[in-house]
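Apart from one protein chain that is not included, each protein chain of the complex appears where it belongs.
Chain naming follows the written order as A and B, and within any one chain the residues start at number 1.
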Amino acid sequence: MTVQTHSNAAGDGGLRAWLTTETPLSRRQARLGRAYLGWLTFTRNKLAMIGLGIVLLLVVMAALAPWLAPYDPYTQDLSNRLMPPSAANWLGTDAFGRDILSRILYGSRLTLMIVALVAVTAPVAGLLIGTVAGYLGGWVDTVLMRVTDIFLAFPKLILALAFVSALGPGIENAIIAIAITSWPPYARIARAETITIRKSDFINAVRLQGASKVRIILGHVVPLCSSSLIVRVTLDMAGIILTAAGLGFLGLGAQPPAPEWGAMIATGRQYVLEQWWVATMPGIAIFVVSLGFNLLGDGLRDVLDPKG
Amino acid sequence: MTNEKPLLEVENLRISFPTRTGVTQAVRGVSFSVGREKLGIVGESGSGKSMTGRAILRLVPSPGVVTADKVSFQGEDLLTASEKRLRDIRGRRISMVMQDPKFSLNPVMTIGAQIAEAYRVHSSAGKAEARRRALEMLEAVRIRNPERVYGLYPHEVSGGMGQRIMIAMMLIPNPDLLIADEPTSALDVTVQMQVLAIMDELCSKRGMGMIFVSHDLNLVASFCDRILIMYAGRVVETCRASELHEAKHPYTRGLLDSLPRLDDTRPELPVLTRDPAWLEG
Partner (left out) sequence: MITVKDLRVTFGHGADAVAAVQGVSFEVKPGESFGLVGESGSGKSTVLRAVVGLNHDWTGTVQVDGKPQARQREKGFFKSCQMVFQDPYGSLHPRHTIDRILAEPIAIHRLGDADARIDRVLRDVGLGPQFRFRYPHQLSGGQRQRVAIARALVLEPRVLLLDEPTSALDVSVQAEILNLLKRLRAEHALTYVLVSHNLAVVATMCDRLAVMNRGRIVEELDVESLRRGAAREDYTKQLLRASQGYDRAAADSFRDFA
């Protein structure tokens, strides 16, 4: 029996060996090793890597917008309005003479903010509600599921409209509205998985050690539900972006002059026949980002939730 | 066993599965022949015994690759037979019974309909004739109320009865060879005996050959005529069932010794230690 000795600074060969060793020496090493193997599986999928690239590009764009954008996104130049793509304005200018490329770059911040806030709130809420309902069963399950049903009954856009008209338009309220309508499917997924997991012997074993329900749900059930939830969230990102764009399109999300991509399409709508670039460029941006999330989600599913 | 030609001859059967990290050899050069007798193939998980049974009917799932010097059934080469010819052979000449009737019976068809269909696929009988034969078969497998069972669905019968129905379905076209892959492993021990008695009776009455694949060495030793013992894709021992206790290969001896027995008063069971040399047969 050989004992693996690991040196942290032995270069790439050493680190790789450390991560892929058969006999890890600490929990951290085991967890990192497992993540590394998952990463290797992920990188084998070319499309998924493209998806990851697109998402990373979005993050970079959002972070470095002030340095990447050639012009200020809010400065109007009415003598230069509705100019086609040219050397001066790579993606043309809009109805107020603002550079479309710069507006798209700054708009990526809004898109990223929407995506991040929804991703952090809706699935977490859904996960907690679903696992609690699934594990405790009985009247808790019934009450929580009926609440879920009530929220599921609202079409996303209608509820968002109602919310926004109650609270007033603005991107924060739009995000809240989207999050509120997004969590029910996650609760359902989490509950279905919890019900299956609940019957397994490893849950029985930990019940037989006297574990409290909280410990079981948080330590044992949630880790098993989270993979399929992560995959589902990533695949839903495209829809969330589109809903935000839809709200922007209706004038209920980001308010002018914010360069939110949906709002840009809305204002560009009237020029779509002659000056097609005003609406099409932000449309392409939305399309590419949605595609990126879809590809990423598919790739994650193969790694986290393989069925076969 | 008489000196007539064997029903099935297999020579140097090899089955491999390509995986992401290389090629896994499930079966590595297995040869045997079966006449009108009961041949048992015994092994643990990973020994390749189930794959061997399935390879005969070319039922190895893809991406498995099957090669052999010879797989011939009553003189006919099964490896190069056309898919259409193989479909004729499956069921009509060689039948297969699998482990769990829960998974091998169609859950949305009545039992009678399934058995009748098995008959009509391999004959030109009409519906009434098929129904009659199906009821006959249900009686032959000692089901007490064949009329009633004919109309039931698979989930409405017990495991033992499901397996008997499976046998009825597989034997109704009157095949020459029956391959049974762990047919009684999912059953209680008394039901196991009853199902085996039925298989025994039907096979000897019809002069069928049988290949019985199992992990249960004692069961195979008491039920079959000859035994093959497989380990890591190879046959490590062949013997007559009655001579099992004089087995020579250390794996067989180790397995026999390590089995708990009713009349065994040893304080500790001897543990099988695997010799890497066994991988070379």
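The rule is short, and it goes like this: a residue touches a chain if its C-beta (ideal position, glycine included) is under 8 Å from a C-beta of that chain, and two chains touch if they have at least 3 such contacts.
Treat the numbers as computed from the prediction; the structure is a model and nothing was measured.
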Contacting the left-out chain in the complete assembly, out of B:Val108, B:Ala128, B:Leu262 or B:Ala277: B:Leu262
Chain B, residues in touch with the chain not shown (by the definition above): 44-45, 159, 188-194, 196-197, 200-201, 215, 217-219, 221-223, 254-255, 258-265, 267-272, 274
When the complex is taken as a whole, what residues of chain A touch the one chain not shown? 1, 3, 22-27, 29-31, 34, 200-202, 204-211, 215, 219-220, 223-224
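To be clear about the criterion, only the chains that are shown with their structure count from here on.
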With chain centres defined as C-alpha means, what is the inter-centre distance between chain A and chain B in Å? 52
